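Below: one structure in structure tokens.
The other protein chains are all here in position, but one chain of the complex has been omitted.
After this line comes chain A, so read on.
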Amino acid sequence: MPATPLHVPEPSRTDPALLRNFCIIAHIDHGKSTLADRMLQLTGVVDQRQMRAQYLDRMDIERERGITIKSQAVRLPWAPTAGDGMGTTHVLNMIDTPGHVDFTYEVSRSLAACEGTVLLVDAAQGIEAQTLANLYLAMENDLAIVPVLNKIDLPAAQPEKFSEELANLIGCQPEDVLKVSAKTGVGVDALLDRVVRDVPAPVGVKDAPARAMIFDSVYDSYRGVVTYVRVVDGQLNKRERIRMMSTGATHELLEIGVSSPEMTSSDGLGVGEVGYIITGVKDVRQSKVGDTITSLHKGATEALGGYKDPKPMVFSGLYPVDGSEYPDLREALDKLQLNDAALVYEPETSAALGFGFRVGFLGLLHLDVIRERLEREFGLDLIATAPNVVYRVRMEDGSEHIVTNPSEFPEGKISDVFEPVVRATILAPSEFIGAIMELCQTRRGTLLGMDYLSEDRVEIRYTLPLAEIVFDFFDQLKSKTRGYASLDYEPTGEQSAALVKVDILLHGDRVDAFSAVTHKDAAYAYGVRLVAKLRELIPRQAFEIPIQAAIGSRVISRETIRAIRKDVLAKCYGGDISRKRKLLEKQKEGKKRMKMVGSVEVPQEAFIAVLSSDDSASKKK
């Protein structure tokens, strides 16, 4: 049955009434990529021979982690098998959205490019916090919602229970919830029919000056930046000159076209259509998500709303383990930035770690993904300092400091310290309410409210300092709820808090990489933990090494590494000499992996072990 329908409308000449622009909102692992694969097959744009799993996920990391970092837009022809438009070939533009809280802004732009969304939920698990957050976002954007339960073939599936839950959330009848198995393909054709039926056709002004919104921008090493756009009004034509409305920069359209799913050039993109443009720019920051494109001549005067500059929320110092790889790290970051407008970094020098960069991220997943790509794609061995947030410090003399690196926390008379806070939403089975509230209390959370989604599932809302969740909050939450809880958060501003900087001193020298800003009630525990850990990890040396934790000049914890007293091989005769020289060479190699902090040799492993939390370190191994 699946076959490319006849009379497929061509790009730039498609009647908007036949267009359906939709995206899929789903949690990681709920089967979005598999569903997309089935749609590609069913609409015949990818034949069986070319099909591979997670066709649209381009990066290894995306495929491995089952997440989508960059959006994609695919043009699918579909003639409904039933209902009003039966037999008429429609054009469905499926916009794949990032599925993670760190990329909420990108999600919001993807949603703004659509008139409807498929809400895809695992029939065995129910809706998760991030999905809920994105659903609310979609509802705020007045998108038509097509509720779908996936994985109905699983033995653990509870379609009745979760249909009820979805129906309650979006205000429909449980019978309206479609039931599919993306794996087997069951119900996918009905889903495509429903998209045609329920998602409104785009409404734009055909004869107005062109206005197209950028919802994604991807760097491709062969073609430069490929920018994905949704034409809202008017038309973009090939070879015409365009203008970016936020910057005023002008470019020539070297290529314009649609993905189906490989890039196919066209004469242009008409009102309501979704496709890509190539202008020859080499850096995604010149083609920013959310920006409006218009024609250079007789262009629009008013940009589409909603554009924001991405703002890093979490910072971490990245240092090459081998100091000579610093230029390679710079080059790698430059390359990643071509494809990631949210990635910001500047050089920084640490007395302990040498030359590196202070890098700003949208959130923890963003940090993880970047670090992993640096290590995997660029072969770099990195030390990342513990992630921290941005603090605003007001001094008694009225001056202000913005602190992105704890070691730069000002000394002297401080009147107030402000930290970013987020509104966190946690969804979990109700049996875990106690454990979740306990966790949030210890993380200085304030309960905002709690609602039952169904009989045994709750939504708990908290205000939490961002600093309290950037480290191991999610791991803790998962372990306290046996993996059932899901988390979403959005920044909501800042609050004043009793924050202090804790320094770690090795043999009297402050180790900048270990400085941390913590709440004053947690400072002592932090100091004791770090000092004890370092005592374990730093080998004994020729002299005694005191390790101290201090707030300002006040020492809050102290341990001592006793001096090593014996380091000599007892025997060194004829047959021992080659062995001894080779051992020495090996020890010299080991010494190279030591960082000198003042006069103390600190193994790289100590930095890595101290800077990563216990949980995340064990999780990665």
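The working rule: contacts are C-beta pairs under 8 Å (C-beta built on N, C-alpha and C of every residue); 3 or more make two chains touch, one makes a residue touch a chain; residues count from 1.
Criterion: contacts and distances are computed from a predicted model.
Think of the chain that is not pictured: of "Long-chain fatty acid transport protein", "ABC-type quaternary amine transporter", "Heme chaperone HemW" or "ABC transmembrane type-1 domain-containing protein", UniProt labels it "Heme chaperone HemW". Interface note: of A:Asp15, A:Glu536, A:Asp576 or A:Glu605, the residue touching the hidden chain in the full complex is A:Asp576.
For chain A, the residues in touch with the chain missing from this view are 542-543, 564-582, 584, 587-588, 591.
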